[in-house]
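Pasting a structure below so you can have a look.
The complex appears here without one of its protein chains, the remainder shown in place.
Coming up: chain A.
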Amino acid sequence: MAHTAHTVKRYTGIMDWLTTVDHKKIGILYLLAGGLFFGIGGIEAILIRIQLIKPLNDLVSEQAFNELITMHGTTMIFLGVMPIIFALMNAIVPLQIGARDVAFPFLNSLGFWTFLFGGLLLNLSWIVGDVPDAGWTSYVPLADTTYSPHHGVDFYTIGLQISGLGTLLGGINFLVTIINMRAPGMTYMRMPMFTWAAFITSALILFAFPAITVGLILLMFDRLFSGNFFNVALGGNPVLWQHIFWIFGHPEVYILILPAFGIISDVLSTFARKRLFGYSSMVFATILIGFLGFMVWAHHMFTVGLGPVANALFSIATMLIAVPTGIKIFNWIFTLWGGSIKFTAANLYAIGFIPTFVMGGVTGVMLASAPANFQFHDTYFVVAHFHYVIVGGLVLGLFSGLHFWWPKMFGRTLYEGLGKATFWMFFIGFQLTFFVQHFLGLIGMPRRVATYLPNQGFDTMNMISTVGAIMMGIGTLMFLWNIFITSRQPKNAANDPWEDGRTLEWTIPSPPPEYNFKQTPLVRGYDAWWKEKMDGNKEMTPAEPLGSIHMPSPTILPFFMSVGLFIAGFGFMYGRDPFDNAILGFLFNNYIVSIIGLGITFGCMFLRSVYDDPGYHIEVEELEDKGGRA
């Protein structure tokens, strides 16, 4: 390819955001969209808790309660926390390995837009009025057309299908990026822990998401085309759904938690100002957790009746996961031990993570014991357990990561004082909400039930739990307020705003220029930037001479491909509904809407294949004008 100067249209304003293929901007888009859905899921959570504040409350109907719990779980997991994980992975991983971009900028953009349109389709159910109400696990026969006759579950199957496609593309993208795009000297065993976590999480996404894709297709075929996968009358098997769902569903919880492990490993070693204790064992433990995560799905099905042998095997496999997790916990403690610790907001979240996550882990081992599981099953004990690992683990980790990398993403540091106050509000609120739920479960309060009778010992603890949930809501609002007031400050964050940065992202301006590194850095050891600092160097040694940098062109195709899938999904959903309007009936009942939607998507794929993207070059003069250190 010759270095001919290509003129590429550069967009500004809203078109810039719709067409961007820059991983840092896509990270910000993921954060915005994920934050929006996190807010929706949070409002649903608070409505659930207000309904349960007192016995025999009638704030919402039983039907609305089912819709709230279903959408709370689905939204938070698929549309809230996963995109925020992707936001941090996009914003930080290429910087941590010294890369100029991800391996597939086009797919990166496509992944974001399919996630967003899938999420919008799912939440459109609130406006249409047919909301998914079969639980986030959508078990059959509850989720089949006999017991869920309206379109709620169709929004679930098709919305998740589209957004899951985006996640899968993102996973492949990060695997290839980390394998192929590392800077010279950045060997696998020198990669920062967050990059390692992103790597293993991406591998889990690659092998777990196709399973749920198939599960959702089977459920969709049963519901929309009268298939018989789960129709017992014609030989179908409802337990099949549970297996497929959890073969995906259990790796999914490690997809969620591993990035949090990575974040807090980086945050703790930065603010303890020490090398991460036991780095190699951390890497090994991460890989082991990822591997074992695929071996334990049936522990969600102990009460189904798989038999004592299966239950015993899955019980032991589950308990095994406590070993690599324990390794990590001790390594974090030893990283802090003897360190010169700075209690920044990011570090408070990371330190708060450790005991909270341990509690979630301990109840996890309790639940892993099959005989005891029969007692805990379907009670608030389970709710307490998974919120301790997902909120007390992952969400605290995400808040930690957001405080830590905010200056790198936006060029402005969040207010520390307000950040610490937010931590205490959120953390205390969290413990109040979920600690008592262990005991509610042990004394027999069932989950997924819209209300309860008075004087069973449930009243006070439910009241405490609701107060805690409102405190978490206030904490989230404080975080948003912090973002708002920070955004009015000048963009003046230094390259290394915490002054103790250890990894490559802290060697370039905040926020980084579109090409990240003016010259690809040479990595000379683990904690590459810290090593240079300790050797008295003010900057990284470049691994290449200054030269023109090739960049991919912006493109609108991923946006339209996702719009096409959205339209097609909508068409399939209403393909067999009666319509009063003859034209609408013609369009939907003959699947013309779906064909148009898929036509848009495949048409865009065709254009992408036929028209090669020459990209454009940023020339040396332009690099020198910008002056920033690389």
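To be clear about the criterion, contacts are C-beta pairs under 8 Å (C-beta built on N, C-alpha and C of every residue); 3 or more make two chains touch, one makes a residue touch a chain; residues count from 1.
The rule we apply is simple: contacts and distances are computed from a predicted model.
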Checklist entry - Quick one: the chain not pictured, UniProt calls it what, "Spore germination protein KC", "Substrate-binding protein", "Putative aldouronate transport system permease protein" or "Cytochrome (Ubi)quinol oxidase subunit III"? => result "Cytochrome (Ubi)quinol oxidase subunit III"
Checklist outcome for this item: Among the options A:Ile179, A:Val362 or A:Ile485, the absent chain makes contact with A:Ile179
Checklist outcome for this item: Given A:Ala143, A:Ala211 or A:Leu258, the correct residue touching the omitted chain is A:Ala211
Checklist entry - Touching the left-out chain: which of A:Ile50, A:Leu240, A:Leu418 or A:Leu442? => result A:Leu240
Checklist entry - Any idea which of A:Tyr30, A:Phe65, A:Phe86 or A:Phe104 touches the chain not displayed? => result A:Phe104
Checklist entry - Of the listed residues A:Ser61, A:Thr146 or A:Asn228, which contacts the missing chain in the full complex? => result A:Asn228
Checklist entry - Which chain A residues would touch the chain omitted from the figure, given the whole complex? => result 1, 103-104, 107, 168, 172-173, 175-176, 179-181, 206-211, 213-215, 217-218, 221-222, 225-229, 231, 234-237, 240, 243-244, 247, 544, 547-550, 606, 609-610, 612
